[in-house]
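The complex appears here minus one protein chain, its other protein chains still in place.
Every chain is named by a letter (A and B) in the order it is written, and numbering of its residues begins at 1.
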Amino acid sequence: MGGWDWGFALDILPALLGGLLITFVATVLGSILAYSLGLVLALLLRTGFTPLTAAVRGFVEFVRSTPLLVQLYFLFFVLPQTFGIVLGSLTVGVIGLGVHYATYTAEVYRAGIDAVPRGQWEAATALSLPRLRTWTGVILPQAIPRVLPALGNYTISMFKETPLLLTIGVLELVGAAQEEGGTAFRYVEAYAMAGLFFLLLSYPATLLLRRLERRVGLAH
Amino acid sequence: MPENLTVFIPTLLDGLPNTVAATAGGIVLTIVLAFGAGLALLSQRRPVRVVSRIYVEGFRGTSEVVQLFFLYFSLPLLIGLQLVPLWAGILVLGLNHGAYGAEIVRGAVQSVPRAQYEGAIALSLTPAQRMRRVILPQAVVEMIPPFNNLFIQLLKSTALLSLITLAELTWQAQEVLVPLYNEQAFTILLTVLVMYLLLSLAITGAMRLLEWRANQMLGRRPSARSRVDALASTTGGV
Partner (left out) sequence: MDSRTDAPTGQARLDNAQIRFDKVVKRFGDNVVLRELDFAVQPGERVCLIGPSGSGKTTILRLLMTLERVDSGTIQVCGQCLTHMPRGGRLVPADEKHLRGVRKRIGMVFQQFNLFPNMKVLQNLTEAPVRVLGTPRAEAERKARDLLELVGLADKAGAHPSQLSGGQQQRVAIARALAMEPEVLLLDEVTSALDPELVAGVLGLLKDIATSTDITMLCVTHEMGFARDVSDRVLMFDKGVVLEQGPPQKLFNDPDHQRTKDFLRAVLHD
């Protein structure tokens, strides 16, 4: 029952890798949602239309200050019950991750946009560039590259939070580990390997991001 | 619906003591480890720095859920040590968030201007005195906004302890109330979310007070910009 069994570890490896795949899918889709929704939120907060910005700010603070786990439960029950929307567990999980992390990325985008020098706005005004073009041609091309390292960091964080999805029935890495461990009541190999996967994937990614951060810092 | 709240709220509040205990215990352990490991990262001795770096990267690089499950489910099988959920939770919360805290401490200490070190050396203070009387007081002020965010992260992480059977707020909502009142899940979960929000605000209020006090002792005002920068840099799951 105790100790380490290499045989068992190898036996469960395929299942864990299958779970890891789901983890990747959830992370990628969740990130896409977080990156796009976050930008939308950041832009909404700049409209200066007080009822809207107050509502958005309230929503952002609420989601940011409360546990993702409870938000996942909330979506899992409320979407079908109150709104009649029936979705698969993975979809609900991706929405939960995406919306939660959008509230973080919104702040990142805000900082990036604020960092674009005022003179750029003024030059665009002096040239009478239309507002939309000013955003797409001048401001965002300067703001977004600067914040890519921070966005990348959030993807890595999201990757490490995907295990929460097991609570709503998604068979990602830790969920798979839990299942496999349960078959023989051997949890040491299962969770240790899951932890190792996270470390082996997120640590190099973090190092890469730090290097990117330095390069972006130098370019500006 | 309001009548049901009179049933829900007391039941949810039954979980509050554990949430508060886990948060408080986690914060204490986080602070201890953050300063310990953070200052160790700045040590002159290489082995000390390396060990600390391994701790920091190890706990930051793995998932908190895995750390929790390993401690609570695997460790008993490995070395026969079974911790009760609350202590297992506090331990993981502290270890995990202490690793992030170590970076906050390290960053803040390094941001104290070089001139302060040189002034202290010129006054013949010992390294320990230098750290305690000159550097740390100035660094601590810089640390407060990022620690505010970290502690709110920690509060949110206490919800995970419901997965190892601790009867805190989320457990009360998800394991006690929702099975009984399935159709009321919206109300139950929304209420518990609001409770977490209120606790978050309480933490932020306390930290603002601390910041004001710390600035008072240094004779200056807090900058709104440091709070905003802290928000943008520390992250969910940093």
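Observations, loosely collected:
Here, contacts are C-beta pairs under 8 Å (C-beta built on N, C-alpha and C of every residue); 3 or more make two chains touch, one makes a residue touch a chain.
Everything numeric here is computed off the predicted structure, so don't read it as measured data.
In the full assembly, the chain not pictured is in contact with A, by the touch criterion defined above. One of A:Leu17, A:Val40 or A:Leu127 touches the chain omitted from the figure, and that residue is A:Leu127.
Listed by residue number, the positions of chain A touching the unshown chain are 117, 119-120, 122-123, 125-130, 133, 137-138, 141-142.
Simple rule for what comes next: only the chains that are shown with their structure count from here on.
Look at where the CA atoms of chain A average out and do the same for chain B: the two points lie 20 Å apart. Put simply, chain B touches chain A in their complex at residues 57-58, 60-67, 69-70, 73-74, 77-80, 152, 156-160, 162-163, 170, 173-174, 178, 182-183, 185-186, 189-190, 192-193, 196-197, 200-201, 228-229, 231-233, 235-238. The residues of chain A lying in touch with chain B in their complex are 1-3, 61-62, 64-71, 73-74, 77-78, 81-82, 100-101, 104, 107-108, 110-111, 150, 153-154, 157-158, 160-164, 167, 174, 177-178, 181, 185-188, 190-192, 194-195, 198-199, 202-203, 206.
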